[in-house]
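A protein chain is absent from this complex, but the other protein chains hold their places.
Coming up: subunit A.
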Amino acid sequence: MLVRPYGWDGVLLEVDDPAAWFRALWAARERGELVCEEIVPAARTVLLRGVQGRPCWQDWTPAAGEAATARRLDVPVHWDGPDYAAVAAAWRAEPADVLKGTGFTVAFCGFAPGFGYLTGLPEQRWLPRLASPRTRVPAGSVALAGPYAGIYPRSSPGGWQLVGRTGLDLFVLDRDPPALLTPGTLVRFTDA
């Protein structure tokens, strides 16, 4: 682990498994052992903002196998995305079969409230973004780009390749937590 100061009250932890670290740090904060305002996992880091004191980060190293207690979510999908055929051609396989057979984890969120970056695709399945992004991607679109799968929580512009859509409401303000895809959640795609 590498610890980098980030600004005036922040720390950036470079770690192997940011989602596991996020869950461990979140639990430490709930136990009152860690005082900070925000814990933000990303691709290879966890950012902590508003940190008080001088925490000893190693104290919260996530235990191996802790994923067994993670939240699980099944995402039913209609496999009718406009890029389905292009993805099938690139993979020489049915995207529905590949995605249903892959165990995904929400590595981190970003881009929009409730948008999770799902990891789990093997490197030979990584796909480029579209050369020119769509001006409007419908809410619920199941999409692929680079190492990630994602689901658009609401309609927005977007450059990811669209293979299907789900009817799940990914971000609901009066739900706690408002997002279905929280960092560390284990996701399985199924047929709608």
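In this text, a contact is a pair of C-beta atoms (placed from the backbone, for glycine too) under 8 Å apart; a residue touches a chain by one contact, two chains touch by 3 or more; residues count from 1.
To be clear about the criterion, contacts and distances are computed from a predicted model.
Considering only "sn-glycerol-3-phosphate transport system permease protein UgpE", "Cobalamin biosynthesis protein CobD", "ATP synthase subunit a" or "Allophanate hydrolase", the record for the omitted chain gives "Allophanate hydrolase", by its UniProt protein name.
Remark: the omitted chain is touched by one listed residue; of A:Glu37, A:Asp59 or A:Asp191 this is A:Glu37. Of the listed positions A:Ala112, A:Ala139 or A:Ala192, the one in contact with the omitted chain in the full complex is A:Ala112. The residue touching the chain not shown here, chosen from A:Thr105, A:Ser141 or A:Thr182, is A:Thr182. Against the chain not displayed here, subunit A makes contact via residues 4-10, 12, 22, 26, 37-47, 49, 108-115, 117, 171, 173, 177-179, 182-183.
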